[in-house]
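Structure, as structure tokens:
Of the protein chains in this complex, all but one are displayed in their positions.
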């Protein structure tokens, strides 16, 4: 059983009647229901307003895949929680970043780039083209997908060249965007998936839901968590794989820890 | 003329007599002299103890390539300066990260990974193998390079898969390490180069100096700085490349800025 | 059940008493037994001397993962069979290329590079370092692997920059080599794995066998075969996703096939 947690800032749904009418229980509830339709996925939710944003260390330790939806409140996510999420990704937790999450602190930290883009909220048509139809994330969705109304995101999208360009979007207004991108950071797999603006019923779309389920399975790493992924252990002369003898001057005392 | 700045924390040379005997004027001075031997490169230096670590915004604006050597004092580099350096890399400034700079804040921020590794200070022999002898960074250095005494860095090196694996090191004690790696982040090119432990005269080696000169030329991006690289401009309906009409509800007011 | 076929040229074992003493039934038999120890893998074998090299179209169609060992007889593999294997990889069949298979026609065709390297047959020690211990291919093998006697392969290895650098080898004689590399070509996953010289009992090593089982599972793509992967279908004006009208001159007649 893959243990997925759907994180949502859960702000628009409380403040804006249009968003509330589409997602009365919050975007997180809609996404959790969608992925839990896969019998191999167990989905729970977490929101910004909960203690530790709903992501205490103990819970994150038992999370296999984290989905992240944020927009208006990126700046209020605490840095300590961001550090914790990033560390868990490095250890092997999968991360699926959704739509406006491109500017989430966790995504920017993992990409090392501005993650900026151009945008327009005009309810225009988006057609998502599948680049690799044999990829685990694109199974059972056909060769493309159409959304009658979505926010436009346009290139340039300031992210590193991805592991795989899985999908690219065409927009009615004339722009293009790399809508499905995969990354590996440490032991963790990351999938960025573009659609999902809060004023449209995107997460109620059956094909979008299939992609989310596929992505959870793809991002899941069954390997044991790599707890020491950020450590820099000293390998003393006596434990070198080949027999060597110390030469020259040493800055560090024997068994001293390295600098960080 | 390429304007290069060599940054050094400049701590070991003041505290440790062995390091001082090798680099009496600091590692930065040795590196600056080495790269300035290329008539097309103008080299100046900056150190941690200077105001704004020697990297005020005005100076960084006029820097084409920044070389970074740090070790003991990574933690004391101010976050505001780190932000500034990272932004300049995104805009197009080249960055060359040297040796223990693998744990520098600027490098970790740009990689999005722990940048951890295994290490041993035994003065052992290092042989750096050139993977692509036709790469601009490996010109005029032959097919490999030997250093009689260096600190060992061993895999796994927790960085993203690079744009290019340019060099890989063999160590006497039995380890291997990807010693020369290139990355692109925004408009900026990054080169990580492993050798350069402070207790050995690595930066006095003629081949190492040639690599540094090559790397400065490679990292230099003559394109105009991309000042807006981190901005997310709204493209209103009236300025869409194709004529479209507004559909559906809008969360944002016209001309409102996006959330970050 | 994953249907794996182990292909071997099966020449050295017949001609050379040393090789025959190590692999009396052929390298293919040893590898097939090793991977069939995984209850989810069904392993059969094919050899050069069989009709169509043991790879008729019907059999290849029902092959999920092909393992390839060749050395002395690369040149006698028929181009028509090479075409067939390459097409199946593009359609989604996994391919694991072993050791001297670096010069196999199928591998060179899929890489588009010379696949050359440096070599020495001195029975020296090889230590294979795991770069990503959380990768599916490196499960249950620890952080490194030692082979007391192997042929040396040294960089530069003339292959494209891989999807992932999974392992790098250290050799007693002073060289390094990227020993485990992954690629995606069309719908197919490719893993190159270095060890396996015919005069040493490498494929009898338990850790090597574990890696082979892992690699078969990793290379397996459960998606339906992408039969039309090499076709370039015309999308007539009337079937364009957006309504458009024909403009300007046309070289092709309606419904004409494209040139190849």
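Letters are used for the chains, namely A, B and C, taken in the order the chains are written, and counting of residues starts over at 1 for each.
Here, a residue touches a chain if its C-beta (ideal position, glycine included) is under 8 Å from a C-beta of that chain, and two chains touch if they have at least 3 such contacts.
Given the structure is predicted, the values throughout are model-derived calculations rather than measurements.
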{"item": "Residue, one of C:14, C:140 or C:252, that touches the chain absent here", "value": "C:252"}
{"item": "Touching residues on chain A - with respect to the absent chain", "value": "127, 129-133, 143, 154-157, 161-165, 168-171, 174-176, 178"}
{"item": "Absent chain, residues of chain B that touch it", "value": "92, 127, 132-136, 139, 144, 146, 163-164, 170, 184, 186-187, 221, 223, 226, 241"}
{"item": "Missing-partner contacts on chain C, residue numbers", "value": "12, 16, 18-19, 71-75, 86, 90, 100, 103, 109-114, 116-124, 149, 152, 154, 158, 160-161, 163, 172-175, 183-186, 197-200, 229-237, 240-242, 244-252, 258-260"}
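The working rule: only the chains that are shown with their structure count from here on.
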{"item": "Reference chain B; chain at largest CA-centroid distance", "value": "C"}
{"item": "Chain centre separation (chain A, chain B; CA means) in Å", "value": "27"}
{"item": "Chain centre separation in whole Å, for chain C relative to chain B (CA means)", "value": "36"}
{"item": "Separation of mean Cα positions, chain C and chain A [Å, integer]", "value": "31"}
{"item": "Interface hub residues of chain A, defined as touching at least two other chains", "value": "163, 184, 186, 241"}
